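Have a look at this one.
What you see is the complex with one protein chain gone and the rest in place.
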């Protein structure tokens, strides 16, 4: 038998052992067996504000060490990439420290709690030449890339309209209590999930120049905690409808809604052109609807994901075997590792995430002022 | 054998022998065999601006007489109901004359070219005690009635959001020429088909109080006529996206789009409540999606039209036999004949159609002023 | 005003005033307004075994006379076409009398209760040169014609497989009582609705040469009448699954099921070829799924019915306005009137209906003998 040599390793430091931290860890675990990467991620350190959670998480997820001090993780010489899945308010100090320490930074969305903070992080990263990546994982779907390629190719003609939505139901119950989600710093539905459809709109059609939004708080008070009879006011939106103007001149609309009873993941869009259209919903994430054909055979074609839609083939050589959500995170991590190794720009990086945040804030301001507002930084 | 006696007859005078005129005529022809009505429509007179078209139309459609003078039709003592399918700009004089002559008036949508005109017609009808009906035929769909009943029953809880659309593709081709549709008096897409989704929104959720719209002309010039190289400017919208506030406090959005490549009849809505949701599209007009259930069996249920959804059973005693568009017009005519006979109010009548027009005009003004606008007459 | 002249009329005599009789009558009423036919149907006589039902039906449906003696109807000189919607056991004497009287015969499916009887009727009609038509209405759907045209054109390559079904739920309740449906002469599910998918299979792919079926009675006893506690044995099948070999060599399978809980009209097929496939279900009767495209854009395209799919345009000049079941019957009646006038063969005629019945009986015999059986008359 032959003993295997270790390939070149990239040390991973992960901050946060919750759902998203686990999701990151599993993606780093799986990626080498699926992608033919120049490097191998090496799970070095897991940090959590609870030392016990960090320790048990490290055991379960295969990290070599654990800590309750994220600064120690950032300072650790064995850590090359810092992955941040901590509460949003901590993203800025963590990312700035990691950038200062010369690390690549992989941060969950939203990049920060304000566009100002996100811009500060972006400028720091760019000044340091740091590779950055933000976890808008739904952009990794091969069917979304297919949609973008079809649009960019001119196949559907001149784009004339956009209709987008991200609707889920996790806050649909009026008795759903306050949590980090309803913290004003979280930004409400428009920030929490609106950012996904905004990032997708930008990915497909470029910058959004102007917005006109109606942010609504559906339930003005919610219980202070699960099961509590005490309630307190809600300061963020549950549902936002917005009109959009893209820099290209295309107009459209968008909805962000975390109280959309019946919807589990209606992250959906329909992009209409003069000759065709593409439609997608994450509820059927392995399908893209493409309108085409002519005469008596025109119609929407349901295209199923398969090996012709890279990097689907990394997961399975045959069509019909569908990707799942966690696979999107693996693709994201693969892209990150390549950018880290080759030094290129990873999409979406801090700058892109800052611009998404500018759109979110423009929507919030537009709703307050009840008028159209230009998006800061749209042209940058 | 037994000779059949004639039942009590209602004389029909139809103005206009085009597509919609024919559709009216066929509905009057069919209705007695399907509905058990107190009266029988008797097709007396068909008017068209062309005497030849009127004559051949009368032969084909079974009218006793024809004329090229609609005033003669209105004055005809044998005519009890005047059905108007003439160009929109003529609706007002025709309806006013018919009302003055003591007739019931059945008018195609839009009621008129301006809300001011529509109000004048409404007030005249109400002063005369005339029965009126406007052809928003899609409201006749049993599945739409089921949706309204479900919402009204409280089954989906407190309504929290509305998302509506009427998208078709008949003007999607940039080379589609000018026609009556692009006449500024026609009002563009927001009036032509936006009025359908507005009437449906009102039917389901009540008055719309405030709007904020973005009306767009996608192709600034179109050929002056089919195949022409000469073009002239387009003054109406091809696509409108709008934010809505209902009088009930519910908010939402709406799209009207006659350049929606790929869409043939996406007259659709999703009404979300705190406990459930209903979704519909006219592209699958015999189905309603209802979200409900609990725990591991929650989901959207696809309800198919059947005899339990009146008046489906008038058309077929068994489920699965689907209604078509022309059947909706038959239902409309049945409702009209009952209102004519019993003297009640027919829904939607002139007043309702005027209020729809107020919403259309508020959207157009809102788009020009780029701000939220109150809808005139919303509370009336 | 101009008085209209009557066009050349064809006298209609209709036997049976139940659901299907009413459906025929309404189709005769509507057809002239929709199709540009050389003749106009003139509803002369309605017969029913109850004189009262016949009389009230004639009033409601617009027949000039009524009778409780179908022989009088057949003998009536004013009747040119005899439409038969009476119980199946009476089809033979009625049709033979009508043929003998020189009439065109329009008979509901099944043509008769046995293939032997159906053949007798076929031979009589052919000897007399009578125009005949049998009411397999689902064949009139423009989307089914589109499917056949696509198959015939070779677009999906060499046909390799067929999968068909007609599933409804009207006998799904074990307490659904005996009725004419469970009469052994009715032939059970395989005859009642299996005949529809058999006729469609033949329409699409030609004769069926050999069958191997499993006819099952799901509920061996049913109440003797609605609500009764008395039960008696059921002698017919509720559900049949069958293997098929077409004369062309294509093989496949078929299900007929009237106890298919959840299915209202799953009259569906998937025809697979070496290069493409078409799929259809009557539950979405205005859509056809066509597999095509290549590379990363291959998929099933959802084609919606529209004016490019004749005779849809007879009902509406724009797509998206969907046909309903009753429209299919109007198309059938239009085809019948043309064949009657021009003297051509109407499809499906008595011969075709006899051949369908041969397939049904071969399935029943095959199930009893538990083996493959050749279909009588398949090659004729």
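Lettered A, B and C in written order, each chain numbered from 1.
Keep in mind that, in the parts below, a residue touches a chain if its C-beta (ideal position, glycine included) is under 8 Å from a C-beta of that chain, and two chains touch if they have at least 3 such contacts.
Everything numeric here is computed off the predicted structure, so don't read it as measured data.
A.B. asks: Could you tell me which of A:106, A:269, A:315 or A:350 touches the chain that is not displayed?
C.D. replies: A:315
A.B. asks: Among C:257, C:281, C:326 or C:357, which residue is in touch with the absent chain?
C.D. replies: Result: among the candidates, C:257 touches the missing chain.
A.B. asks: Which residue among C:276, C:306 or C:377 touches the omitted chain?
C.D. replies: C:276
A.B. asks: Touching the left-out chain: which of C:239, C:285 or C:375?
C.D. replies: Candidates C:239, C:285 or C:375; residue touching the omitted chain: C:239.
A.B. asks: Given the contact definition stated above, which residue among C:181, C:216 or C:374 touches the chain not shown here?
C.D. replies: C:216
A.B. asks: Quickly run down the residues of subunit C that touch the omitted chain.
C.D. replies: Subunit C touches the missing chain through residues 156-158, 160-161, 163, 165, 172-174, 212-214, 216, 218, 238-239, 241-243, 245, 251-253, 255, 257, 259-263, 272-277, 279, 291, 300, 370-372.
A.B. asks: Going by the touch rule given at the top, which residues of subunit B touch the chain that is not shown?
C.D. replies: Spelled out for subunit B, the touching residues are 146, 290, 292-293, 295-304, 306, 308-309.
A.B. asks: Suppose we count only contacts with the excluded chain; which residues of subunit A make the list?
C.D. replies: Per the touch rule, subunit A residues meeting the hidden chain are 1-5, 7, 19, 22-23, 25-26, 29-30, 32-34, 36, 45, 51, 54-55, 58-67, 72, 168, 170, 263-265, 282-285, 304, 306, 315-327.
Please note the rule applied: only the chains that are shown with their structure count from here on.
A.B. asks: If I average the CA coordinates per chain, which chain comes out farthest from subunit C?
C.D. replies: A
A.B. asks: Report the pair of chains linked by the most C-beta pairs in contact.
C.D. replies: B-C
A.B. asks: Could you please state the distance in Å, as a whole number, between where the Cα atoms of subunit A are centred and where those of subunit B are centred?
C.D. replies: From the centre of subunit A to the centre of subunit B is 42 Å.
A.B. asks: Using Cα averages as centroids, what's the distance between subunit B and subunit C in whole Å?
C.D. replies: The mean C-alpha positions of subunit B and subunit C differ by 34 Å.
A.B. asks: Tell me, which residues of subunit B touch at least two other chains?
C.D. replies: Residues 263 of subunit B each touch two or more of the other chains.
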